[in-house]
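A short worksheet on the structure shown next.
Here the complex is missing one protein chain, while the rest keep their positions.
Letters A, B and C mark the chains in the order given here, with residues in each chain numbered from 1 onward.
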Amino acid sequence: MSNILRRIEIPIFLTIVATLLQVIPYYVDIPIINDTANTVNLWVLLVVAWATFIGPLSLMQVHGKTVQKRSKGWYFSVVVLVFTVVMSIAGLPIAEIGLGTKNAVYTWLFTYGQTPLSGTMYGIIAFFITSAAYRSFRAKNIEATIVLVAGLAMVMYNAPIFTATWPGFRTIGQWIYDIPNMATNRAVTIGAALGAIALAVRTLMGIERGYLRGGSD
Amino acid sequence: MAILIANRIFGLVCLLAIMIAVAYFIRRAQGGKVPKVRRIPGIDAIDEAIGRAVEMGRPVIASHGIANLRDSTTGPQTIAGLSVLSYVAKKCAEVSTRLIVPVRQPEVWPIAADVVETAYKMAGKGEEFQQSDIVFLSTEQFGFSSNYIGLLMREKPGANIMIGAYWAESMQLAETGNRVGAMQISGTAQTSQIPFFLISTDYCLIGEEIYAAGAYLTNEAPLIASLAGQDFGRILAIILGILGSLLTTALTVAGNPLLTVMSW
Amino acid sequence: MSSFFDKFENIDRRWIYLLSWIFVLFPLIFPLGLPVPINKESQAWFKAINDIPNGSVIVFSPMFGTSGMPELFPMTLATMHQLWSKNVKIIVVSFWAEGPLVFQQLLNQMNPTAAPYNKVYGVDWIDLGYIPGSEPAMRAFGEDMKKAVAKDYKENKNLSEFPIMQNINKASDVSLVISIETGTPGLTEWLRQWQEPFRTPIIVGCIGVSAPGMAPFLQSGQLGALLPGLTSSAEYELLLNRKGLAIAGVDAVSMSHVLVVILVVLGNVGYFVNRGKKK
Partner (left out) sequence: MELMALLGVYSAVFFTLAIYTILYRENPWYRFAESVFLGLAVGYQVALDMKYVRDQWAGQWSSSSIMMVGYVLAILISLLWYFRFTKQYFYLYRWPLAIIVGTGIGAALRTVIFAQFTTQIIAQAKLNLWVPTDLMKTFNNIMLFIMVPCVVLYFWFTGSYRDSGPMKIIDKVARYTMMAGFGAGFGYTILTRYSMFIGRAQYLLGITPNPPEAVPAFIIFALIMLATMIGYDLMQRNKKPST
């Protein structure tokens, strides 16, 4: 039994059915398939939502091990575990006992913990960029010089101190944005569309298995 | 004029044409007729970097990005990164150089380990494979990057190869690699990160080049064939665009009243 | 001279970090009041919102979390200010988990029921919270809003109980989507799930990092207007005559960018001086 369930064909089959169900009604006008597709789409959202505990559980698995083994820095893992559990429980949607997104602990941790932490975490890159710009942004050859000149032009384009001094900075930056940047990104957009279509074809042919790898084998 | 007016049929025809082209090339490849792929210059750079690490007696670090395998745009990048990893592992096994692989996603770890171990076994050096050199660092983005930075500083690799999906950490890693004197090959399809790889690594694979590199190195027929199908789409896009633009210009010069329909 | 550059080349990066702190904190503590020229992006954004006809239905989507707040929150505040000052119906919905919590922080700072807005919840606007599932969720919401969202976020009541939702069922009932976003899901998903099937116009406010990628959609007209980053937010605040955090921060933007320019130029001068010496 378990050998049959284990077969990779099952998830591949599920993927193909799920894909076709969404695509076909967009081009072929059969109301019943369209309604089914819409309902299944809503149903899938439930399956997505129920997966929500995977994050906390894997985190607890990884950090639980660290605590158990008393590995280096295990007390930081305790911190991780405590905040994961508190945040997960405080936000459970049981308004009857005062939990949920309006819960005081939940909103407090979000406003005064999550907000400053994540804003700062990503903001810290400003420093690394500055030091990298100083160290690595060199006009070594023609290509590097183009990146350098275009990059500096854009930096000036975004800073009012430059554009107020000489509006030309704005014009130059605008040109880089509208012409070479547009051309690059249009090609990238077209390429991404082609990539998505090719991925879909490989999936429908049952040969794209990247997302099914992983786990323990 | 039909080309210039957007409607569903035009899209459907394009979609079907591209899908059929991809499917056709894949079928043909399965029958043994695999299209030729251009050798990406970055691949020579990988050989050079490994050679340099050997000369210096330093290890090689190779990473496949920080994305998982599931996401539709970043998953394929991880797969491309793993394909390059298998090539790097093969080269390292041949010259008996230590290879370290930092991993962020728990689900990718077993695959990375498997890829490297297989490459070592294929080179007849299965006993040299060290599982502890496939290091799981942290699931947290910056936890991963700070550990990776630590790894670079301690091991001082001769080569640092980063191919896959990267986000904000791209520059931290590339900058540190630069500082410890590693020859660096990078590549990502995350457009916003390409500039940082471009300026701070020795060779950067741009965007879709990483897929071509992956397909080229693993020689997996369906992947190469699917590239050929995409190339068909590219040519289609270019021809339509050029013809359309010439037509627009001709009509304008002729003062054709139809143009009001498609005015800016 | 060259020894100066030698030393400078190998300077401890922490000195550069310190310079960054100084160049940002100084103009914040002592505002320089540098002039801010108004450019076409912010004008287009102002106009796009100003031109919405009375009584239209707008979907406003905070597609960002706490990490995007420093750059996007000022424009979110300003845009909501302009929207609430008009007579339009606003549906707030997010496909980023943190979206509703970010919007809650907006409500802590501005009160739509009070003057000058005097808007009634459930009649003039409604907060539908977050729908998990990314692109399929956006599709579901476009197909049938009442099925995709059972209850509102603020009062936890059925959607049919609110007057605003009486005649609004799907994307085709919406005349404009305003998406303030940091990445995926974002514009491309809106285009695929809303604009293509339902022809809904879209305008986007985004972080600077995403701005270059928006160019092809702006040029093709798929994207109606784009407000990229903090500098444009500041210009927009000026247009609204409602100075906020963006205008307060724009001096620091200028100074930090000056620092970057100086460092890059110095780095290159050093590079060429040293290279010349080696030759």
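Everything that follows uses one rule, which is that a residue touches a chain if its C-beta (ideal position, glycine included) is under 8 Å from a C-beta of that chain, and two chains touch if they have at least 3 such contacts.
These numbers were taken from a predicted model, which means no experiment stands behind them.
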| item | value |
| --- | --- |
| Displayed partners of the chain not shown (whole complex) | A, B, C |
| Options C:62, C:129 or C:267, residue touching the unrepresented chain | C:129 |
| Absent chain, residues of chain B that touch it | 3-4, 6, 8, 10-12, 14-15, 18, 35-38, 70, 72, 140, 142-143, 146, 150, 191-192, 194-196, 198-199, 206-209, 212, 215, 224, 227-228, 231, 233-235, 237-238, 240-249, 252-253, 262, 264 |
| Residue ranges of chain C at the interface with the undisplayed chain | 14, 17, 20, 24-25, 28-29, 67, 69-71, 73, 97-98, 100-101, 109, 129-132, 134-136, 139, 146-147, 149-151, 156, 158, 188, 191-193, 195-197, 207-209, 211-212, 216, 219-222, 228-231, 244-245, 248-249, 252-253, 256-257, 260 |
| Touching residues on chain A - with respect to the absent chain | 2, 5-6, 8, 10-12, 14-23, 26, 39-59, 61, 73, 76-77, 79-88, 90-93, 100-101, 104, 106, 108-127, 129, 133, 142-144, 146-155, 157-158, 173, 175-194, 196-197, 199-200, 203, 211-212, 215-217 |
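Rule of thumb we're sticking to: only the chains that are shown with their structure count from here on.
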| item | value |
| --- | --- |
| Most distant chain from chain C by Cα centroid | B |
| Innermost chain, taking as reference the mean of every protein Cα atom displayed | A |
| Interchain centroid distance [CA atoms averaged], chain B/chain C, Å | 31 |
| Set of chain C residues in contact with two or more other chains | 212-213 |
| Where chain B touches two or more other chains at once, by residue number | 73, 191 |
| Touch list for chain A against partner chain B, complex | 27, 58-59, 62, 121-122, 125, 128-129, 131-132, 135-138, 143-144, 147-148, 151, 185, 188, 190-192, 194-202, 205, 207, 210-211, 213-217 |
| Contact set on chain C toward chain A in their complex | 13, 16-17, 19-20, 34-37, 39, 65-67, 69-70, 98, 100-101, 104-105, 131-134, 136-137, 139-140, 143-144, 147-148, 153, 156, 197, 208, 211-217, 219, 229, 231, 234, 250, 253-261, 263-264, 266-268, 271-272 |
| Partner chain C, residues of chain A touching it in the complex | 26, 38, 41-42, 44-45, 48-49, 52, 95, 101, 107, 110-111, 114-115, 117-119, 121-123, 126-127, 129-131, 133-135, 137-139, 148, 151-152, 155-156, 158-164, 167, 170, 177-178, 181-182, 184-186, 188-189 |
